[in-house]
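Removed from the display is one protein chain of the complex; every other protein chain stays in position.
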Amino acid sequence: MTRARIGLIGTGFIGRTHAIALSAVGAVFADIEAPVRELLADTTEAAARAAAGALGFARATGDWRELVADPAVDVVDICTPNHLHRDMALAAIGAGKHVWCEKPLANTAREAREIAAAADAAGVRHLMGFNYICNPLLQVARDMIAAGELGDVYAFRGSYLEDYMSDPAVPWSWRCDRALAGSGALADLGSHLINLGHFLLGAVARVNGRLQVVHRTRRDPATGATRAVENEDIARALIEFASGVPGTFEVSRVATGLKCGLAFAVFGTRGALEFDQERMNELRWYDAAAGGARRGFRTLLAGPEHPDYRPFCPAPGHGLGYNDLKVIEARNLLRAVAGGAPAWPDFHEGARVQAVMEAIEASHASGAWTDVGA
Amino acid sequence: MTRARIGLIGTGFIGRTHAIALSAVGAVFADIEAPVRELLADTTEAAARAAAGALGFARATGDWRELVADPAVDVVDICTPNHLHRDMALAAIGAGKHVWCEKPLANTAREAREIAAAADAAGVRHLMGFNYICNPLLQVARDMIAAGELGDVYAFRGSYLEDYMSDPAVPWSWRCDRALAGSGALADLGSHLINLGHFLLGAVARVNGRLQVVHRTRRDPATGATRAVENEDIARALIEFASGVPGTFEVSRVATGLKCGLAFAVFGTRGALEFDQERMNELRWYDAAAGGARRGFRTLLAGPEHPDYRPFCPAPGHGLGYNDLKVIEARNLLRAVAGGAPAWPDFHEGARVQAVMEAIEASHASGAWTDVGA
Amino acid sequence: MTRARIGLIGTGFIGRTHAIALSAVGAVFADIEAPVRELLADTTEAAARAAAGALGFARATGDWRELVADPAVDVVDICTPNHLHRDMALAAIGAGKHVWCEKPLANTAREAREIAAAADAAGVRHLMGFNYICNPLLQVARDMIAAGELGDVYAFRGSYLEDYMSDPAVPWSWRCDRALAGSGALADLGSHLINLGHFLLGAVARVNGRLQVVHRTRRDPATGATRAVENEDIARALIEFASGVPGTFEVSRVATGLKCGLAFAVFGTRGALEFDQERMNELRWYDAAAGGARRGFRTLLAGPEHPDYRPFCPAPGHGLGYNDLKVIEARNLLRAVAGGAPAWPDFHEGARVQAVMEAIEASHASGAWTDVGA
Partner (left out) sequence: MTRARIGLIGTGFIGRTHAIALSAVGAVFADIEAPVRELLADTTEAAARAAAGALGFARATGDWRELVADPAVDVVDICTPNHLHRDMALAAIGAGKHVWCEKPLANTAREAREIAAAADAAGVRHLMGFNYICNPLLQVARDMIAAGELGDVYAFRGSYLEDYMSDPAVPWSWRCDRALAGSGALADLGSHLINLGHFLLGAVARVNGRLQVVHRTRRDPATGATRAVENEDIARALIEFASGVPGTFEVSRVATGLKCGLAFAVFGTRGALEFDQERMNELRWYDAAAGGARRGFRTLLAGPEHPDYRPFCPAPGHGLGYNDLKVIEARNLLRAVAGGAPAWPDFHEGARVQAVMEAIEASHASGAWTDVGA
């Protein structure tokens, strides 16, 4: 097996996460050849060169189009601000590269669908950067639901609450600009939550949502002037899965005190599950069959008994971290690139997530239940 | 000060809770004369006599109208199934008695408003049995919000999740009968949650709700036959307070694994609060001002520093229980009856809670945002 | 059945707890006649009269010897500072009264044994005020151990940590005086922990302990002068039960931040239990048989499935409080007084607890393992 050669675009928060994952994945997973950190693109060549040095990439460029065209790059890894994803993904697909793209895939579902179709047509592998669902315990959750361990599932509660824009003194950034970021909390956090819902219970079919802008202006550090925030700080929605299961979504970037509160509960006739990413090594399971005086939620502490934990550590309870989730995701990508089955969540899932976000926005405007577009 | 003489109607779950509270309240609160447990009414005289013996009441009757008319009764305490509340309350008011009534006050908001108006007109004291808000820590929460310790509050998440009807084998009961119970989870659990929302953040103005019946039939133990469940197992709603603060409500009687999950989170510019009745002696507070490397949610463990705790125990962290909340509620009633200011939540609040429930039901039918009736 | 007539001596923290329990126990437990709160003694007649009014006692006296001699008193309930317990208990026994005594029974094990022997000889019922073990969940723990649900138990960790004297500004009180209080944290907190150990695993046979005085002087509020603290703030011990099971005890009255940290863990070949009084409605159980990918500690939330919970509330998870434990203890006393079997923990247990405390003190002095006296 040959080593996949990666071209990484973007070295902010998530770009560094990718670089760390790419550096570790080969040592963690015995079946994975360590990928080659071949080429790194950033906004200037100097920035790219510095980042390449720090992150272990062989070469650097200030022009992402060069990276996309580079014959020594097998996989284009897109970690830039949201509005750039579309053009980069299409260019990479056009160059016949596999594509690993951070969410959102595009700023509209229609564009996202076009990208997914283009990727399929080009025969390349494509993967979205939805790392949270790579958690061994969320794989357990999915498997328990699929195996009927919760009986008939009939209710879902999902939320993703952070507070990184809770303080009104947090300055205006591209995340507040509809043209650059698309929606606000929905795009940044909601995309993960929707993907999680899909992962556990299948497609979301209908929504009735409401958006809220808490801080309507912020100071633009570029000008020092006050500038309008153009997208929502909080989104809430009543939802219904295609399976008929109802539920709720709530996302916030102003949930004072919460740092990574991606949480859910699933209820069924035979049991329930609860999870909170802030305690990502714990999955709470209630087994209705273990009833009477011995009933109670059981805390499953992540361990080698759960999928994809053992390669990190053979001992239970020692704790995986956020970056480890990205290592698992990188493994999923590299397996697919090496000729394995397509990985999930692919770009079609990226488009479906976008469609749910758009339906929530549309229902906010209409005040009515809204079907998720095909 | 003379001792208030109580006439209790109903000796199920909540009737016994009242009786226990009435037996203890005098010893707990130094300013309260122990009330006289004067007369107890149940469905038959034999049942009433047995219950009176067990619960320390002096006399018993099988006819609640006798109790209402009894000149030795100062306060009529209504702990019967929902559909009986209205007639009993009106009769008690008509007889010039003070009235303590379990929720819901009536099965419609219009009727509830009539009862509240009648009570005011008669000049009697009236109190709803919303015990959870008597928790010292919820009094702290209310006070912190009112004092601006959370800054400008802009978001609320509230839920009350239990699983007492989660098992499809739970038999049909009056709670499943619209004529007897009114709504389902809304009336039983939602009423407490709505009252809690009012307690913390004022009136709810608009809702957009959705109801769900999970188990559509249950076995009727009276006949052995299958019988339709006529009200919802789960209700979810997007809400908006009159103050403009948006939020969510979710209530369920089929939330497998949850036993008394009355929970909320409130977010503001300067902080946040979280609470869960299953850990009723803990209030989690995030102080945004205590930031940087020492930031974090602080767990306030109930103690004598908090309102109404010290009379139970001078030492912190020793733990109050569910029944203690009813003791505080009884104290509130008895103070009012003894000539103090009217107690809250009064029957007007009972009517407002009912109006929110009706608006949620109406919005379920229409699929649209619905104003809460006056 | 006739109603037991109670004479209560002392109206501090624990005296009020007793009075509240006595007021509620009849309503809570159907098989218990509400006891008569007959006579209350305090340091002066005026104080006693005021307390009797507040706590619902019929009569008052400033002389505890009058109370002990009163023919209308069936049970003498001793809630005074430690050094008075012995004389009061012996006087009550001498008068043929049943005795309910707060811990410690005496300030030496020898005295405690004498009292227990006198009580037996007089044929009266006697009960120590060890309320924590009345917790339904601790009854479950005891039953699980006894039934072998943990397999062979081989390790115990117990602690009781509070911080009521953590602040050096807390003034000197009788608790710091060896003549009045006996030992410090050991007598106040250790007695409960030792009793808990006995309750779960039988007699403690050997100890190796170490005492620590953290704050060597405190300000005496009576004189304004600094005064020596004569007993320990912290005690730690390696222990061994008569069964051969080893373990540890740790008690502290200066455990900054802890308010009622009576906690233990028990380990066996088939499982483990963990408990913390600060979350007194939760018992954590690990079932080694429920292993593999579904293993984990299960949180048993107190409910009517557990002993003595249902009389308080038929619904699970609603929460018992500290005062409810004393209600269960009062029930145990009243059953015994009404002709039932002797109650436990009786005065012999009080003496055994004292003996363990003395062995810890002796081992502190010698630095060696010390057998607990017979």
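Order of writing sets the labels: A, B and C. Residues in every chain begin at 1.
We take it that contacts are C-beta pairs under 8 Å (C-beta built on N, C-alpha and C of every residue); 3 or more make two chains touch, one makes a residue touch a chain.
Bear in mind that the values here come from a model prediction, so they are computed numbers and not experimental data.
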Query - Hidden partner chain, touching residue among B:Phe29, B:Trp172, B:Trp285 or B:Phe312 - result: B:Trp285
Report summary line: Among A:Gly94, A:Gly321 or A:Gly340, contact with the omitted chain is made only by A:Gly321
Report summary line: Answer key for C:Thr44, C:Thr226 or C:Thr269 versus the chain not shown reads C:Thr269
Query - Identified contact with the non-displayed chain, of B:Val140, B:Ala187, B:Val207 or B:Ala288 - result: B:Val140
Query raised in the report: With respect to the chain omitted from the figure, which of C:Arg37, C:Lys97, C:His198 or C:Arg236 is a touching residue?
Result: C:Arg236
Report summary line: Absent-chain interface residues of chain B come out as 140, 285, 290, 292-301, 305-306
**Report entry** Absent chain, residues of chain C that touch it
**Finding:** 150, 154-155, 157, 159, 166-168, 208-210, 212, 214, 234, 236-238, 246-248, 250, 252, 254-258, 265, 267-272, 274, 286, 288, 297, 367-369
Report task. By the contact definition given up top, give the residues of chain A that touch the hidden chain. Result -> 13, 16-17, 19-20, 22-24, 26-28, 30, 34, 54-56, 162, 164, 258-261, 277-281, 301, 303, 312-324
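Just so it is clear, only the chains that are shown with their structure count from here on.
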Report task. Would you mind working out whether chain A and chain C touch using mostly the same residue numbers, over half shared, or mostly different ones? Result -> same
Report summary line: Outermost chain relative to chain C, judged by CA means, is A
Report summary line: chain A and chain C have mean C-alpha positions lying a whole-number Å distance apart equal to 54
**Report entry** chain A, residues touching no fewer than two other chains
**Finding:** 297
